[in-house]
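The complex is shown incomplete by one protein chain, all other protein chains being positioned as in the whole.
Moving on to chain A:
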Amino acid sequence: MDSLSDAVAWMAWTWQTVLFFAALAACLAGLTALAVYRPETPHVGVLGFATTRGDRFFVSLLLSAFIFVGFIRFGGQDFTWPGLAALAATALMFRFA
């Protein structure tokens, strides 16, 4: 991790943020590959309008961000809980949206 940190330090990057954005890019690449090789039909769920996998992924990201912001706003310290809540929200989103 130290060599990665050194390689990205000139633009104030850190290995944590590199991993985060790399995971995000991997998810987008995975969704693109799925869209090409396993095309889907959008379906209407709890959100009330037709969603694709991409929509559900984006809403999950937004929800997760709000979960973390809300958790910090009310003084939470242990980030395991909002992390688990974000994962649960994502799972619910992909199942019911």
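One rule holds in what follows: a contact is a pair of C-beta atoms (placed from the backbone, for glycine too) under 8 Å apart; a residue touches a chain by one contact, two chains touch by 3 or more; residues count from 1.
Here is the rule we go by: contacts and distances are computed from a predicted model.
Of the candidates "Carbon-phosphorus lyase complex subunit PhnJ", "MerR family transcriptional regulator", "Anti-sigma factor antagonist" or "Sugar ABC transporter permease", the chain left out of this view carries the UniProt protein name "Sugar ABC transporter permease".
Among A:A7, A:A26, A:A65 or A:A91, the one in contact with the hidden chain is A:A65.
Panel shows chain A; residues 9-14, 16-17, 20-21, 36, 42, 44, 48-50, 55, 58-59, 62, 65-66, 69, 72-73, 75, 79 of it touch the chain omitted from the view.
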